[in-house]
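Heads up, one of the protein chains got dropped from this complex, but the rest are sitting where they should.
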Amino acid sequence: GFAKVDHHRKKRQGFPEVIYGEGKTAEQILLIINSIRSNHNDVLVTRITKEKAEYILQEYPEFFYHELAQILFWKEDPKADSFKGYIAIVCAGTSDLKVAEEAAVTAEALGCNVRRIYDVGVAGIHRLFDNIEEIQNATVSVVVAGMEGALPSVVGGLVSHPIMAVPTSIGYGANFNGLSALLTMLNSCASGISVVNIDNGFGAAYNAALIYRI
Amino acid sequence: GFAKVDHHRKKRQGFPEVIYGEGKTAEQILLIINSIRSNHNDVLVTRITKEKAEYILQEYPEFFYHELAQILFWKEDPKADSFKGYIAIVCAGTSDLKVAEEAAVTAEALGCNVRRIYDVGVAGIHRLFDNIEEIQNATVSVVVAGMEGALPSVVGGLVSHPIMAVPTSIGYGANFNGLSALLTMLNSCASGISVVNIDNGFGAAYNAALIYRI
Amino acid sequence: GFAKVDHHRKKRQGFPEVIYGEGKTAEQILLIINSIRSNHNDVLVTRITKEKAEYILQEYPEFFYHELAQILFWKEDPKADSFKGYIAIVCAGTSDLKVAEEAAVTAEALGCNVRRIYDVGVAGIHRLFDNIEEIQNATVSVVVAGMEGALPSVVGGLVSHPIMAVPTSIGYGANFNGLSALLTMLNSCASGISVVNIDNGFGAAYNAALIYRI
Amino acid sequence: GFAKVDHHRKKRQGFPEVIYGEGKTAEQILLIINSIRSNHNDVLVTRITKEKAEYILQEYPEFFYHELAQILFWKEDPKADSFKGYIAIVCAGTSDLKVAEEAAVTAEALGCNVRRIYDVGVAGIHRLFDNIEEIQNATVSVVVAGMEGALPSVVGGLVSHPIMAVPTSIGYGANFNGLSALLTMLNSCASGISVVNIDNGFGAAYNAALIYRI
Amino acid sequence: GFAKVDHHRKKRQGFPEVIYGEGKTAEQILLIINSIRSNHNDVLVTRITKEKAEYILQEYPEFFYHELAQILFWKEDPKADSFKGYIAIVCAGTSDLKVAEEAAVTAEALGCNVRRIYDVGVAGIHRLFDNIEEIQNATVSVVVAGMEGALPSVVGGLVSHPIMAVPTSIGYGANFNGLSALLTMLNSCASGISVVNIDNGFGAAYNAALIYRI
Amino acid sequence: GFAKVDHHRKKRQGFPEVIYGEGKTAEQILLIINSIRSNHNDVLVTRITKEKAEYILQEYPEFFYHELAQILFWKEDPKADSFKGYIAIVCAGTSDLKVAEEAAVTAEALGCNVRRIYDVGVAGIHRLFDNIEEIQNATVSVVVAGMEGALPSVVGGLVSHPIMAVPTSIGYGANFNGLSALLTMLNSCASGISVVNIDNGFGAAYNAALIYRI
Amino acid sequence: GFAKVDHHRKKRQGFPEVIYGEGKTAEQILLIINSIRSNHNDVLVTRITKEKAEYILQEYPEFFYHELAQILFWKEDPKADSFKGYIAIVCAGTSDLKVAEEAAVTAEALGCNVRRIYDVGVAGIHRLFDNIEEIQNATVSVVVAGMEGALPSVVGGLVSHPIMAVPTSIGYGANFNGLSALLTMLNSCASGISVVNIDNGFGAAYNAALIYRI
Partner (left out) sequence: GFAKVDHHRKKRQGFPEVIYGEGKTAEQILLIINSIRSNHNDVLVTRITKEKAEYILQEYPEFFYHELAQILFWKEDPKADSFKGYIAIVCAGTSDLKVAEEAAVTAEALGCNVRRIYDVGVAGIHRLFDNIEEIQNATVSVVVAGMEGALPSVVGGLVSHPIMAVPTSIGYGANFNGLSALLTMLNSCASGISVVNIDNGFGAAYNAALIYRI
């Protein structure tokens, strides 16, 4: 076929190959899912539109689709994982919801407990302080922010666990599609912050899940 | 001569022409000062090294040189201005001192009262909160920050006066000589922030002085 | 809910939280407005299309929508403010009207007197000189320009009050969506100029209003 | 003084404030160390040249200086931590040694066990496979690479723990001082990778230590 | 006419002028084809959509259109070339198929034998090793990769023939439309790699064909 | 009105204000034309689509619209100018036709004789040499090229008159919307070349007309 | 030898090959001069330091060296040209003198009359108006400006002859070594402006001389 699915990944990395839905047709995604399912692996598709998801759901009605997060997934045994602790998914503004949900649903699909602390950006920093304990008690945080992307720096100075910072492409003008937030996070003077690609909620949650499972 | 000094500026703008010292020889600076002095104007030279300043001070021993700020100035009547209120000069880290002092000394040379609140960056945000009232009570603030440049956003959310944000070139790697902090400040989701060029402490203070004098 | 409205902002900053309409659905905007109104705060929504505005106006027919400026607002007491002086909103070309109007309507919504001086760009500089006195007599100016963005530098050399410079994304080729005008304004050799994000008429007007109210 | 040391950080974050030596004079560093020591905290200085370190060592001869890593540190109780497991510090070429050592020595200063796997870049990938088990058995890896920065992607596909990727500024031409490696790492199609600033060996090790201590 | 077809190119370069279809109307393409055919030359059109191709096929039903590759071509004597050896077309992910097929079909149109080794990216490097001998036995390879573009570096370290590396614009965020993969390939620490423009499958195959025919 | 037409420009610069059509509605363009016509000036509108032009032509059926060039103009006395010599409009590929025609029609509208030498790019340089005398005999040349933009350098080495180089946004990948050709032309090692904005056929022709009229 | 001097250029282009001194040793420059002189051609060397020039002057004491302009030249018949009219060399600030002089001396070496109008930047625009007639009466102008580079736009709106705009690398921060001024000039909304490379006083003067001689 056109694709060489990495069936071995679950053994090598603890999670099966994740399907990146953007740029693939619904038919291509279905073929890859079939191949993954034939190996008795769980399925996780990111960046998949409602239309493509509905095509897959006809074949696999038991799958779960989350529209805001653009994620489709299926877990053989949804109760398999019972870790203590949780991942805090924090975001700066309501405009960052989509990316934050990509992170939150990915983490849930990977078997993690998740707490959402949204719209606590630095322009009204008291909102962050009202919720800081819930963040501090997490095992690891994913912090999502667009525009100037300052939130991870502030959170980074207040918690003692690792932070996965996600710049979003939200903004305009000299935001340059997320470059501004990306540079902010890479240059953070707070310690304990590492960065993933712009809008990559999936990647941040995946990393957080690896840490959560240690 | 090689230069056309703008003697008319004091009348037009309230301050005489300021001399930008970088790239000019000590001799050139002296000639311009002579021309300004012959018009009975005050003198302000920025970005002037100790060596060049000493050359000028031989001729004009009454001038005042501030080495960290790299500023040389002279005011006919230092007590002339008696405004109430003050400009808060805030900076994020000890590495930003040079630019913060360029701002502070410029503001003083322009006849403003100044309060310095230094090393209160977001990595240890309690230091900002310990000093927030002094900042809130200012007429206008100059906020200086390098690396990710998040400080103006946080201050911007806590005060109700205008903020002049100054990105500094302090940092390394993906800081790209201040580009990171510059973009952060331009994209701030807090309102009330406007931005000057990288390391332009002078420009921020000049703007702040215009506002202070209203 | 999905949003934590910053009800405290009016007390902290003098103006309530402004709603950034881009990327939000009409329903989301309505929910945030309801929350703000329940706190007896004034409402200001920027970057809101006619379609979304009409959805809101069904619920709140007393609100005012300005299409060119893409602004929707409502003031409890429109006559509340009676400041003397005015803000000059200056723009270079007819192509910059949209951004200039975002600034002008924002300033009016924030209770300021406004004078519009439009289409006075440097390619025909006599048009600027014909109107320079009206600009010089303002308390503060917002100067909007696209393409090469030279207008704030020229105005900056002719007035003695602070200028908020707004680069617009108008232009083509090496304009790079406003980058050209942004860099021009940041590097201005005239003093008294500070800069906001590309196309950010709102931000410039907000800053100008803070200065105007001093 | 000129600095507001963040004495509270140890309590808040588990580690005391780390001193960034670049751009500070030896005297400034000494003053900050005195302040930290007066609070009975451990000391860690990064980016400190031999000359500056020797100045400090006259006062504190018990401190330890690592020249290649440009790190000076002192731990009250070097045996305090006894964690199981180790952090793998992996680097691509001999040119990346400096950054790799900044990471390795930082991790040791923070009480972690460290294993160094150096010069295993993708141009001769068998060198990586000869050492892959030692990497796979680590709790967390720091992977350092310059030029095209491909190593973290390859390692990321072979291990099941989190990877801190560090781009270095090693290279020439279209490397653009590390931008090439930075973008490579941010865009990695392998999962489990997050990125820190160019040449930021310290940051990667700090993050790795946070994960290691979970 | 509007175009000066380079009829002489076949003699000068071994292949006739190739028509770049993007930005040309179907009518313009037809006129150029007529001109080329009147000189008894073979025809190769790249970047041609199905709609435009169908317009040409009405006139020249004997032409061959490959939709995924967006290529239309016709060879007077398809069996003319009988070289030994083959060109390996290697790609990293299923998202890179389009560019890989542009390369593969171009090479075939230019009379080369081609072997396709697809979806063998570094995130699951065993897939590359399963196919490495087929790559090593090629005369020359075209290696196509998006996102971080690391595949050519790894292949470059394992083969002893020249590699044409093709960065693709596949990815998001800090991928910057292929810039990330382009820089990776230009900075490769493996030898034997040269690079063509982003998404330029045609150019890579053309170069490979020149080498193949030596 | 919303616009301050620069009626004085004809006297100051020899040509009346040119209307930049992009971003203006047909109604706005009509209002500006009315204002210009009321001053008995000639009319030139660039970047105007067929739809907008047809709206104007209803009112002014005597105007001339050139669709490929996207130009609408009217000259009181089309025979007014009778200069000797001509402007050579040279372009590299058929993809550059649109910009070349913007230049050619602008020059004609400004009363210049024009000769078109199209599709003579460096990939088949004999086409240039076949036409070099016609170029050499021009008073001034406009040379238009996309992709790598090498044509002005080659022409610049072969003629003794000034060249206006126009980079076009034609190309893909690392062309970055004309940046590649722009940089090529700015860095030309041939003398006698100056550059206008990407795709700015109008600007190049305007400059050429100024030279032509000397 | 290592160089193929283009002896034919004088016939082809009106001026002999100009020697670009940067990156060449004094010995290499001497060898090229010898070769040019053996063909009875005039000599022009740009970007040549005092040290290198003195080495050449030992051999050719009749040559003329201009230190500020970094130009060395010799003309067989200095009175050969007697054109009417002059080139105006205009610059914005005293920091642009070096580039302006490179232009002025080049133009003189090419046999043109030159008038210098220096330090008339837009921050004090009355200085420009005091000198505008001298500029308006020129055949062609070279306008040099650093920082935001707004001067050519203003001059462009006031004269009816062609302008060669030269961005300089003077400035700091977001000036990015002249990029700011370069973009400003490329995007000028004034007509009649074309642009040469950053700091390329020579190129502007060469182009101006071509126009001057028409």
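For clarity, chains are labelled A, B, C, D, E, F and G in written order, and residue numbers in each chain start from 1.
In this section, contacts are C-beta pairs under 8 Å (C-beta built on N, C-alpha and C of every residue); 3 or more make two chains touch, one makes a residue touch a chain.
Bear in mind the structure is a predicted one, so any value in this text is a computation, not a measurement.
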Contacts of the hidden chain among displayed chains: D, E, F, G
Touch criterion as defined above, residue of F:M147, F:I163 or F:I211 at the omitted chain: F:M147
Touch criterion as defined above, residue of F:G111, F:G124 or F:G203 at the omitted chain: F:G124
Residue touching the undisplayed chain, where the options are E:V5, E:I71, E:I117 or E:M164: E:M164
Selected residue (touches chain absent from view) among D:L110, D:A123, D:V143 or D:V159: D:A123
On subunit F, residues whose C-beta touches the chain left out of the figure: 92-93, 121-125, 147-150, 153-154, 156-158, 171, 173-176, 179-181, 183-191
Interface with the unshown chain - residue positions in subunit E: 12-15, 18, 139, 157-162, 164, 182, 186-187, 191-198, 203-204, 206-207, 210-211, 214
Residues in subunit D touching the chain absent from view: 94-95, 97, 118-120, 123-124, 126-127, 170, 172-175
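Rule of thumb we're sticking to: only the chains that are shown with their structure count from here on.
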Distance between the centres, which are taken as Cα means, of subunit G and subunit E, whole angstrom: 46
Euclidean distance of C-alpha centroids - subunit F vs subunit G, Å: 26
For subunit D, residues that touch 2 or more chains besides their own: 157-158, 179, 182, 186-187, 191, 197
Chain-level touch network, classified as line, ring, star, complete or other: other
Pairs of chains, among all present, that meet the touch criterion: A-B, A-C, A-D, A-E, B-C, B-D, B-G, C-F, C-G, D-E, E-F, F-G
